[in-house]
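With one protein chain held back, the other chains of the complex are shown just where they sit.
Now for chain A:
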Amino acid sequence: MSNTKIKKLSDGINKSLFEFASYNDSAAKRAGYSNYSYWRSTVQVFAKNKMALFFLILMMVLLTFTFIQPYLPNQNSPTKIHIDENTNMQLRNSSPDSKFWFGTNSIGQDLWARIWSGTRISLMIGFLVGLWEAFIGIIIGALWGYVRKLDRIITEIYNVIDNIPTTIILVLLTYIMRPSIGTLIFAMCMTGWLGMARFVRNQIVIIRDREYNLASRCLGTPTNRIITKNLLPYLVSVIMLRMALAIPAAIGSEVFLTYIGLGLPVSIPSLGNLINEGRAVMMVPSLRYQLIFPAIVLSLITISFYVIGNVFADAADPRNHV
C-alpha cells in the first residue's frame, strides 16, 4: 500500500488534487440545514392522533359555546325562577321541552342556562388552579433543582405535605375557611403545586448536567439560550400535561367538596352544585335528567382535557419527534 503511494508520488504529483475547492455557499447550507422546528413537529405528531383531534375539536366547540352562550338570543338567566302562567306556581321539575331544552330544576330554574353557567365557573376554577399550579410549581421546582442549599428544606416540606392524603388537606382547608370560589381555588392550589414542582425539579436535576448541556456551556452558550433551547423543550410536555390535568382534577375536587357540604354556596351554579342537585332527585326516574345532563357535559369536558393533555404531552416531547 505505502509502496504504491510512493511510486505514484515519484510519478509526479497530480496537481488537480491540490487546488482549492470552490466554496459553494448554498450547497454548504443545504447540507447543514435542518428544517426542524420544535412547535411544527409537535403539531405534526399531535395531528397524527385522530382521537386527540376529535377531542380537540369537541373541546373547542364546547369552550366557545360555553363562553358565547349568554350572548345568544333567547337565553334565560341561570338564577331566574320561572313561574307557570296557568297555575302561578313555580315551574318545578318540568321535563325537557322546546322552551327549556334541559328542563327545569326543583325550584323552576332553567337547567340549560345553569349548566353552561356552571361550566363557566368550573372551568374558571380549573384554569386558575392550573395556571397557579404551573406558576408556583415551576418556580419552586426550579429553585429546588438549581439551588443546592434549598434542596433539603424543600424536600422536607414536600415530604410532610405529600404524606397526607390530598383529599384530607382539601377537606381541612375548605372546612376552616368560608365557602367561596376563592377558598376552593386556594385549597386546590395548596395541594396542586406539589406534583408540578417535583416533576420540574427532577427534570432539571436530570437534564442540567447532561453532556450536551455541558458542551453548550463550554462552547459559551448564554444561560438563557441553554434554558430556552436545551431545558425548556423537555419541560414543556410535562408542564402542559400537568396544566391540562389540573382542570379535570379541579372540577372533580369541586364536585366532591360540594357533595360533602364544603363546596360553593347553592346560589352559585357550578357543575358540582348541579350534580349535587341532580343527586337529590335521582331516585325518581322521571327526574334523572337533572343528574344526567350535567354529568354528560362534565364528562365531555374532563375527558377532552385529559386526552388532549396526554397526547399533547407525548407530542411535545422532543424524543417523539422524527
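In the analysis below, contacts are C-beta pairs under 8 Å (C-beta built on N, C-alpha and C of every residue); 3 or more make two chains touch, one makes a residue touch a chain; residues count from 1.
Just so it is clear, contacts and distances are computed from a predicted model.
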The chain missing from this complex carries, among "Anaerobic sulfite reductase subunit A", "Spore germination protein", "4Fe-4S ferredoxin" or "ABC transporter permease", the UniProt name "ABC transporter permease"
The one residue from A:24, A:64, A:77 or A:155 touching the chain left out of view is A:155
The listed residue (A:184, A:251, A:264 or A:316) that touches the chain absent from the view is A:251
Listed in rising order, the chain A residues that touch the chain left out are 144, 151-152, 154-155, 158-160, 162-168, 171-173, 175-176, 198, 201-202, 248, 251-253, 255-256, 259-262, 272, 275, 279, 282, 288, 291, 295, 298-299, 302-303, 305-307
